[in-house]
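The structure under discussion appears below in the form of structure tokens.
Just one protein chain is left out here, and the rest sit where they should.
Then we have chain A:
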Amino acid sequence: MIKFVLMVNRQGQTRLSRYYERVEVTRRAALEADVVRCCLSRKKEQCSFVDHRDVRLVYRQYAALYIVVGVTDTENELSIYELIHNFVEVLDKYFSRVVSSDPINQPTNQPTSHQSCVCVCVCVFVSLQSELDIMFNLERVHVILDEMIQNGHVVETNKSRVLAPLHALTKMADAS
């Protein structure tokens, strides 16, 4: 089961957090700080999974941004590891046009294979600027995450289906 999803930058600042288990707001900051410290201290060649107290952390780094998922030890870590990537791909699919104004990312607009996908993701998060682009659309990232994970379980991984409600909302906003 998934306990929480965190997005933190290299400075240890929380960009997004979603808890599927009750944790008091006042306790969260300390927990997040520990989690970040835990992940930041890891080397590249080390395992992407690490224990923090009774939580197993599965983390992935995208340039300056870390996405950390806390799971119970009965969870399949590797599937969560790939889930993070799926999430990032969804974000990329949604925001690619936003950052497409940035000339660097222009050519990677239409990802076709796995390789280019990774490429895009790296591009998306490559600079502080793009990290902030995500931040400026915090509520949308949350909406996307809500479509994918509920109650600590993976509920949808199909990219177009994940994005459908958000697109519909945007469309509605544009129409009104």
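The definition used in the following text is that a contact is a pair of C-beta atoms (placed from the backbone, for glycine too) under 8 Å apart; a residue touches a chain by one contact, two chains touch by 3 or more; residues count from 1.
FYI, contacts and distances are computed from a predicted model.
A single chain of the complex does not appear, and UniProt lists its protein name as "AP-4 complex subunit epsilon-1", one of "Trafficking protein particle complex subunit 10", "Chromatin accessibility complex protein 1", "Interleukin-6 receptor subunit beta-like" or "AP-4 complex subunit epsilon-1". Of the residues in chain A, those that touch the hidden partner chain are 9, 11, 13-14, 16-18, 22, 25-26, 28-29, 32, 45-51, 53-54, 76-79, 81-83, 86, 94-95, 97-98, 101, 114, 128, 132-133, 135-140, 142-143, 146-147, 150-151, 153-161, 163-165, 167-176.
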